[in-house]
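In this view, the complex is presented without one of its protein chains, the others remaining in place.
For clarity, chains are labelled A, B and C in written order, and residue numbers in each chain start from 1.
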Amino acid sequence: MAMLAGIVGFRGYSGVELQKILAAHPRTAPVLLEHRADSAPEVRPLGHEGPRRLPCQADEVAKAGIEVVFLATPPEVSMDLAPALLEQGVRVVDLSGAFRLRTAERYRHWYKEEHTQPELLASAVYGLPEFYREQVKGARLLSNPGCYPTAANLAIRPLVAAGVVDRAAGVVCDAKSGVSGAGRKPSLKTSFCEVTANFSAYSILNHRHVPEVLLNSDLKEREFSFTAQLIPIDRGILETVYFRAQGAASAGDLLDVYRKAYRDEPFVRLYPAGSVPDLHAVARTNFCDIGLRYDAATGRAVVVACIDNLGKGAAGQAVQNMNLMFGFGETEGLL
Amino acid sequence: MAMLAGIVGFRGYSGVELQKILAAHPRTAPVLLEHRADSAPEVRPLGHEGPRRLPCQADEVAKAGIEVVFLATPPEVSMDLAPALLEQGVRVVDLSGAFRLRTAERYRHWYKEEHTQPELLASAVYGLPEFYREQVKGARLLSNPGCYPTAANLAIRPLVAAGVVDRAAGVVCDAKSGVSGAGRKPSLKTSFCEVTANFSAYSILNHRHVPEVLLNSDLKEREFSFTAQLIPIDRGILETVYFRAQGAASAGDLLDVYRKAYRDEPFVRLYPAGSVPDLHAVARTNFCDIGLRYDAATGRAVVVACIDNLGKGAAGQAVQNMNLMFGFGETEGLL
Amino acid sequence: MAMLAGIVGFRGYSGVELQKILAAHPRTAPVLLEHRADSAPEVRPLGHEGPRRLPCQADEVAKAGIEVVFLATPPEVSMDLAPALLEQGVRVVDLSGAFRLRTAERYRHWYKEEHTQPELLASAVYGLPEFYREQVKGARLLSNPGCYPTAANLAIRPLVAAGVVDRAAGVVCDAKSGVSGAGRKPSLKTSFCEVTANFSAYSILNHRHVPEVLLNSDLKEREFSFTAQLIPIDRGILETVYFRAQGAASAGDLLDVYRKAYRDEPFVRLYPAGSVPDLHAVARTNFCDIGLRYDAATGRAVVVACIDNLGKGAAGQAVQNMNLMFGFGETEGLL
Partner (left out) sequence: MAMLAGIVGFRGYSGVELQKILAAHPRTAPVLLEHRADSAPEVRPLGHEGPRRLPCQADEVAKAGIEVVFLATPPEVSMDLAPALLEQGVRVVDLSGAFRLRTAERYRHWYKEEHTQPELLASAVYGLPEFYREQVKGARLLSNPGCYPTAANLAIRPLVAAGVVDRAAGVVCDAKSGVSGAGRKPSLKTSFCEVTANFSAYSILNHRHVPEVLLNSDLKEREFSFTAQLIPIDRGILETVYFRAQGAASAGDLLDVYRKAYRDEPFVRLYPAGSVPDLHAVARTNFCDIGLRYDAATGRAVVVACIDNLGKGAAGQAVQNMNLMFGFGETEGLL
């Protein structure tokens, strides 16, 4: 019988993606948890009413037999909802930034507000399975990574760990994202006429996803320059990573670093040396695709990493984590 | 009376833009020079036949009283057409890469073909007025800069010249362009379905525009990493430039470098420290807009420079150069 | 000396377009009239502060020497502001629907609210110069037509007047608009992710622009079917009009109807029989382009009419009307 999986924030872009994945997943059935009344009822075809709905109350959720709840909510809402669910024995996969930064101080610094559940931070597991698979399996509170850091860490961490990055010269990550990454709440910045035929940079050097990269890739702030930018498309993240390589005689050497790191990873795909992925390659998948070019004569290296920000960057990775937490096959519902 | 200005390649995107600018320009009237028969005749409204047309033959061009010809053509066509026009006393503004790299060797290396008019290279003037205004005024063969190098040089050269760039750490230029930069000839890479909802990198580290940046900004190849990328929009270039600053205590110090360099420049606009332009700011203009962020504590600096690739990146700049070559007001027809 | 022209709602899409046209117009200088405080101050390049600003108070407006005010505002704001301005002798060009429907009853029916200035309705002139040029010249309160009705009336009215439309079979107008037609206020319906890769119909048969077509084209409601639809682009309206022709032996006969109607019109362009315009043909212009196909054997006729909804559909036409009202050349600032 299908495991019941609740979704809070099911109308948001990550929430809708979770609905789709969990409905098609062989092991789960989604339940939509109403957290706030929605004034604009959506139009649905006759006879296609969609998943069951319940009010989002921890005791009722537990009573209904829901074993995991995905919080596709802002961090302050996640901090609000997580404790009661955990107390009821319901496992939580949180897609917000609430539990990603390990300490309340760091959260305050980057999110400009107090952390209201600091005691939960220690037990939260950062859900990047490629690096923390064993911890993920035992998680009760799973903190799903940010979209930008997912691609950045998958691109950068193995290189830093292998010592092929000249840290003195620094690492540049020029990141571009589709608009769904900004959420579904209407704003001028994400209005069609403002975004179309445009391209813009924001949060240069101070995006709140920066500390997630630093914490997991072992770079220091002074070694890492990050710019977030808006592409006029709905979904997809492409990150262009620049560094000076050391100890690598060829592109193949750098590629070998990735090959070793991701040998058995089902969701990381590598490209032949000199070739790089584009966003179409990963659209509506849970893959992170990585390719690179390297000019050995000058040491200049460029890595391109692509994900779907709603797939591996949010809902897809959240389900990958759920699969690990509940002992399902890691790729079930995701290939 | 209006000066006659010929356009070869008037159906291409730069050519159409030239048509618009020259038709509205108070000093000029465009003449369309047919170089190759066009199989698909365009539909035009009744009574709106557009500018006069002539075959593209140097002697007839001169006889018709055309004083300047814009070559919006591939480099091999430009090399083919320029000599006879110049011999006839017609000045030439070439929008191709044929005469930008100063030597036949460099051209061969980056364009993978022989230069057929090496003797013209010495007299060709590189038309970036902000740096070479006096030479432009006397040019008979004007080599209009590439779109990417225009933004890159305007962003980078003053910083390098002022000594605020840590050259050992290198300069990264992550460049993004609208699709019109690839020209109007149909290809799979610029087909709608391939480009829409996508974002892709190409010519990583080996784009033929790289030497134009090196030659004019005084950077060495090993100090400069450049990636070209395709945005799913028709026009606009945004370049994000990363470097480690030295000798600058604040963003204001870096901004001052630009202020000095561009004090009297009509087509370079600077943004308040911490603010950066987007593509809407420069769409259908001849402006290059520049803004920056700087973290003095770590030395990380990021500059964002925007142009319209068909404006300051091609046709607009070509007309700016024409204005200078013929003693018109530099901004005539461009504001 | 330039005539001062005020703009209320200068941050909206029509308002920004008015700013551009009036700043480049040889006879006018725009003044921005602040009606409501704007919380998000826009970023502008240093030294490019834009036009002068004044608070929007009728007496101050008059005192400042402003001779005409453009109201790019919702109808309720236009009704609020127009009387005091008119009393001060300032002429008003209203871009809202407040004064288009001739009677307060009709306004109530279609706009679902009371008209607060019914006494002004009689003197308001409907500013479609192709049909009401003489009245426009004497207008003090000019009601600028809606975007959809501008194209629809230019396409339909001459045909109905010439008697070539089989009214029993009815006229279908399938209208498509870019998103700027919905205004700049953020809403889910105009959010990038909702609009991109989408196409949707709205206000089928009951759009508030329908009565503007009926009133000016002499069709009855039962003879006219109208659907508004959203194209994922920022600007442009294309309307496909279907009818059964009578008394026309060929496409040329139908084209002749238009030729007679628009012989001296500077802003209506006709296409050769069988050819039709697309949105690129009219983008950023004040033209209405019209083409048609006709199958004489079966009587089926299809007309395609295109405008830029911010040009001939709003700001451009408003300036065309201003030109007539103040005795300027009708095309000044618009070609």
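Just so it is clear, a contact is a pair of C-beta atoms (placed from the backbone, for glycine too) under 8 Å apart; a residue touches a chain by one contact, two chains touch by 3 or more.
Here the structure is a predicted model, which means the values were calculated and not measured.
From the options C:T116, C:T227 or C:Q246, the residue with contact to the unseen chain in the full assembly is C:T227. Touch with the chain omitted from the figure is made, among B:S191, B:S250 or B:T331, by B:S191. The omitted chain makes contact with just one of the residues A:D289, A:D308 or A:E330: A:D289.
Subunit B meets the missing chain through residues 13, 40, 179-180, 184, 186-188, 190-197, 232-234.
Touching residues on subunit C toward the chain that is not drawn are 168-170, 172, 174, 176, 194, 196-201, 204-205, 221-222, 225, 227, 229, 231-236, 238, 240, 242, 244, 276, 278-280, 283, 293, 295, 297-300, 302, 304. By the touch definition given at the top, subunit A reaches the unshown chain through residues 43, 45-48, 196-197, 269-272, 275, 277, 281, 284, 289.
By our rule, only the chains that are shown with their structure count from here on.
Our note on geometry: subunit B versus subunit C, Cα centroid distance of 37 Å, whole angstroms. Among all residues of subunit C, those that touch two or more other chains are 196-197.
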